[in-house]
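One protein chain omitted, others in place.
Chain nomenclature is as follows: A, B and C, assigned in order of appearance, with residue numbering initiated at 1 for each chain independently.
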Amino acid sequence: MDKKILDKLIEAAKQGMKNSYSPITKFPVGAALLTDSGKIFVGCNVESTIAGLGTCAERCVIDNAVANGEYCYNAIAIISKLEEPVKPCGVCLQYIGEFAQVADHDIEIIMAGIKGKVNKSSVYKMLPDTYGPRIAGLDLSKYECKKK
Amino acid sequence: MDKKILDKLIEAAKQGMKNSYSPITKFPVGAALLTDSGKIFVGCNVESTIAGLGTCAERCVIDNAVANGEYCYNAIAIISKLEEPVKPCGVCLQYIGEFAQVADHDIEIIMAGIKGKVNKSSVYKMLPDTYGPRIAGLDLSKYECKKK
Amino acid sequence: MDKKILDKLIEAAKQGMKNSYSPITKFPVGAALLTDSGKIFVGCNVESTIAGLGTCAERCVIDNAVANGEYCYNAIAIISKLEEPVKPCGVCLQYIGEFAQVADHDIEIIMAGIKGKVNKSSVYKMLPDTYGPRIAGLDLSKYECKKK
Partner (left out) sequence: MDKKILDKLIEAAKQGMKNSYSPITKFPVGAALLTDSGKIFVGCNVESTIAGLGTCAERCVIDNAVANGEYCYNAIAIISKLEEPVKPCGVCLQYIGEFAQVADHDIEIIMAGIKGKVNKSSVYKMLPDTYGPRIAGLDLSKYECKKK
């Protein structure tokens, strides 16, 4: 990924983090998604007082992109207030993996610390061969990838 | 609610529905949220092949609004392709109720059928006295309501 | 419901509460389920550090009963350490409602306070006309109700 786009994506994730609704853990997390069409969406964690409700920043930003008709993603960036980059949890990896199957290609995962440290991986590396819509044999032809 | 805003909100929900990711049920649902500051956000259902993942349109649109720093909502509209208006499920009512406590006021629920039928209610009526962040004694002072 | 069974059910919910895994909220909740076949199952809340994971006591106990081949429920009891009885959240009402449709009859909801106060309602009253498998037209013939 181009350094300029990388910086822009991490900056977007930082903007998302500012809007985090996290009254329980007081641990804001931000995410930004780069679509195959070149758009950037932002997300943040949204907590709930109820066990099993609420969402992490990564799932939030994917829902945001889907709501805008974008199903195919090139990369997702995640940031918290820690110096050490945070990793997506298994729930989010599963969700990212779902849409990797929709796009039929890997999705880069960019994990950023607040002081500039960046780790890179991908959903195929972090959660290989996961179950998803393509394996389940679902018809995905309706969810076309918009291109640049 | 002003007829003009009502129409605009239902139209936005209809736009959200077009983007629904629902390869399992093939039942697209759209939602639109009117914030206290007068903005409108759109959402749709996002399904997953994994039990316990995915979201209804109502939770999607709330996450979308939170990601944009809006925590206080005046009304939410929901639409599907059925003539008969669909009701929010209990999960979504709980989530809407969570943010009713953040805003400290009721949120109107507008249920629209595809041919123009509209039912109106509110989260206080549909899920009265629900548990939430205010009852849990959480500090919500950080999540200010933006006004028009 | 027979007073003796009611007491037994609330006592079971209290036992479930003792096993609660709630390191985040430190708010243990217990539940007990009376099946149509006369069996009693116990459950408790199971929290997670991840938003959107974890379960309330009511969903826990239903999963427990399903894992044992019981799909039809007569009543569910809930208890916490508060004097005032707690109500099921919208998420749990939706889940209870799902199985009310499987059994094709209402399910009593018994809300108990720690010092003996008891409120009674039902899922049809607390979340009327909710969406579920019967409305969705799913084939439920496989999930037979065991009788006493």
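Here, a residue touches a chain if its C-beta (ideal position, glycine included) is under 8 Å from a C-beta of that chain, and two chains touch if they have at least 3 such contacts.
For clarity, every value in this text was computed on a predicted model and none was experimentally measured.
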Next on the checklist: One chain isn't displayed here. Which of the visible ones does it touch?
Outcome noted: A, B, C
Item to check | Of B:Ile5, B:Ile24, B:Ala103 or B:Leu138, the one touching the omitted chain in the full complex | outcome: B:Ile24
Next on the checklist: To test your reading of the contact rule: which positions on chain C touch the chain that is missing from view?
Outcome noted: 16, 18-21, 23-24, 42-44, 46, 48-50, 52-53, 55, 59-64, 66-69, 71, 91, 94-95, 98, 102, 131-133, 135-136, 138-140, 142-143
Checklist outcome for this item: Where chain A meets the left-out chain, the residues are 25, 86-87, 89-95, 97, 127, 129-131, 136
Checklist outcome for this item: Listed in rising order, the chain B residues that touch the chain left out are 24-25, 45-56, 59, 89-91
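As a working rule, only the chains that are shown with their structure count from here on.
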Checklist entry - Centre of all protein Cα atoms: which chain's centre is nearest to it? => result B
Item to check | Chain whose average C-alpha position is farthest from chain B's own | outcome: C
Checklist entry - If you count the contact pairs for each chain pair, which pair has the most? => result A-B
Checklist entry - If you average the CA atoms of chain B and of chain C, how many Å lie between those two points? => result 26
Checklist outcome for this item: dist(centroid_CA(chain A), centroid_CA(chain B)) in Å evaluates to 22
Checklist outcome for this item: Here the gap between chain A and chain C, centre to centre from mean Cα coordinates and rounded to Å, is 34
Checklist outcome for this item: Where chain C touches two or more other chains at once, the residues are 25, 89-91
